[in-house]
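Heads up, one of the protein chains got dropped from this complex, but the rest are sitting where they should.
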Amino acid sequence: MPIIKTDKYPLDAYLRTERLPHVWCPGCGLGIVLNAFLRAMQNLGMDPDKTVVVSGIGCTGRTAGYVKMDSFHTTHGRAIPFALGIKAARPDLNVVVFSGDGDLFSIGGNHIIHAARRNIDITVIAVNNFVYGMTGGQLAPTTPETSITTTSPYGNLESPFNMAGLMAIAGASYVARWTTVHARRLEKGLEKALSKRGFSFVEVMSPCPTTFGRRNKMKDIIDSMMYYQKYAVIKDNPNPLDGVIKPNEKFVMGEFMDAEDEPTFDDKVWELTKRDFLETSQADRAKWILEHRRHLETLATLIAGENIGPQEGDDHE
Amino acid sequence: MSNKNNSGDDFLSGDAAAAEGAIAAGCRFFAGYPITPSSEVAERMARRLPEVGGIFIQMEDELSSMAAILGGSWAGRKSMTATSGPGFSLMMENYGLGIMTETPTVIVNVQRGGPSTGLPTLLGQGEFMQARFGTHGSLEAIALAPESPQECFDFTIRAFNLAERFRTPVILLMDESVGHLFEKVRIPPHDEIEIINRKTPKEVPYAPFEPDEDLIPPMPPLGEGHHIHVTGLTHDEEGRPEMTPARQEKLMSRLVNKIRLHKDEIIDIEEEQLEDADVIVVAYGITARSARRAMVLAREKGIKAGLFRLKTVWPFPTERLEELSKQGKEFVVAEVNAGQAHIMVEQAIRKKATFVGKFGGEPHRPEEILKAIEEALHADN
Partner (left out) sequence: MVTEAEKQRLLEREAATIPRGEVYIVEERCKGCGLCIAFCPKKVLVQSDRINEKGYHPPELVEKPPVDVCINCGFCERICPDFAIFVKEKKVNDSEQ
């Protein structure tokens, strides 16, 4: 029986179908990430009318233009503070940030660190293709050493961020890393991230055959995708510090951080608007604030695997 | 500490009055970053906003502050930030995003001596041009310049009303002298204050950039099935990116005409003793107060001087100045910079205007402006 031609696709209700086919290159992983995200939304029964997608600039940033939801295509690096403004003012909405490694960690680096620290209740899907794709393939803060890019024609001298590690240390309550070739795990992983309260960060390794793969010995689309098949290793509860990526070597993926019940920024800001809170004593307010503090030392213990903080017997002279 | 419904007389600084004006106008979202001499605006908002159910966030920098207030505005809250020169420069990119996405919001710039770090605690008026031309691209801007704490209160309300009416960011161009001046401010009862809110569409879904006849689109709220798409790229009525010359012409003409065609409604000038004036002094902010005194001193000396005070600095009142120039009057421009409004005045009047500037740090002494008035009078002798 031959392939059946049709003009309707199961996820079309979530897509601005009049804008398809999308601008992304053949073999680009972004469509796979968006696919997994929409499937995750569908599986969770998330209401697209109450979901807002905010993106930055870059290929990943174009995601906002394809979802049939309230969506914002903002300026380079500033998707997260824009999303914070929306979430703080409308905590009833699900706010999802879709952006690329350069947008979130280079120009936007400052904002994402603070967002993790504050534990803002948003989900950030950070697509990592090791390069600045939209502008032709310049190096990014995630580009592995030795990679050829248009601004590292002799090979990249710099070492990349371990995004997962950075996010966990900054205080994100959920951190995971998946790849586009592990499409089923990606879908389940996004379901988990979207269900969690607090700052959920998912790094998705994705191929850019056009500007990165092609220049770095991955001669075609399948090669670029197979890089992740070849080198990704799934670990159970890996240490976020274990997320370092070296060129042409195995790297770890999985759930790097999964903290329970971390108080969110939105909860606390809204508490301030309550009359009782304002009219009580400063001592009582301080008590409430401490009861709702981030358990950053617990997160630190989860990372370091041992007791954190000054201990009995520590030298204090 | 003001009472909750805050009406009555108070003794406030310009910064504090701006904050109270914002709250009176219905502002319920503030995101900002501390910078002298504007920090007091943020500090007052931090204390007052929770009392009225508003959200205050100190952001990590000015770039994120500007982004957050755009987000807050789209999420349905009137929003504001406050900064000074260095922060204003950082906000420029996202200010452009606000213009392009037609997002109502208010940006307070309490100007200080510049450029660069300059004089953090002292007067400057160096962002007159930047308020209009500071972001890249062509656009029309709306900016107001109060000269007293009372005007800080009143103009902030007006700024919000203009922002909501024209669906655009509006700049409140204060200066450090006015910001740190303490004077009596009368806060009227809430029902005596005129508040304008953004138009919202009746149909669902509504394209977020589909204009009405007045060129201003109603603004659909989030979370109600409008599925709006908002982008900084050149876009069509539905927010779909369309990067062509034809679309650029269509969109940019509307954005520019949205303001230009309503200039008469926006421009607000104080004209004092212009009818018989031989010399007119153009000034704004704190400088206008020195200029007013200079006008009085000049009149005492028998010189027919008048004051043309810019209460709105953008859109610039080119036509009115042109009209006055045709009556044969001479002009003096006084400002605390190296000549910015001066350029606009000369362009309007098509002849030279005497400039009396100060680089920053202190206001003009009336005598300095008087000297310029005398110079202007004898200019073509």
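Letters A and B name the chains as they come in the text, with residue numbers starting at 1 for each one.
Simple rule for what comes next: a contact is a pair of C-beta atoms (placed from the backbone, for glycine too) under 8 Å apart; a residue touches a chain by one contact, two chains touch by 3 or more.
Just so it is clear, the structure is predicted and the values come from calculations on it, not from any experiment.
Can you list the shown chains that the omitted chain is in contact with?
For the complete complex, the undisplayed chain touches A.
Of the residues A:183, A:234, A:272 or A:296, which one touches the chain left out of the display?
Checking the options A:183, A:234, A:272 or A:296, the one contacting the hidden chain is A:183.
In the full complex, which residues of subunit A touch the absent chain?
1-12, 15, 20-22, 24-32, 35-36, 39, 180-181, 183-184, 187, 221-222, 225
The criterion applied here is as follows: only the chains that are shown with their structure count from here on.
At what distance in angstrom does the C-alpha mean of subunit B lie from that of subunit A?
Each chain's C-alpha centroid was found; their separation is 38 Å.
With touch defined as at the start, can you tell me which subunit A residues reach subunit B in the complex?
Those residues of subunit A that touch subunit B are 16, 19, 48-50, 52, 54, 64-65, 68-75, 77-78, 80-90, 92-93, 110-111, 114, 269-270, 272-273, 277-278.
Applying the document's contact rule, which stretches of subunit B touch subunit A when the two form their complex?
Residues of subunit B touching subunit A: 29, 31, 50-51, 53-57, 59-61, 63-77, 79, 93-94, 97, 222-233, 240-241.
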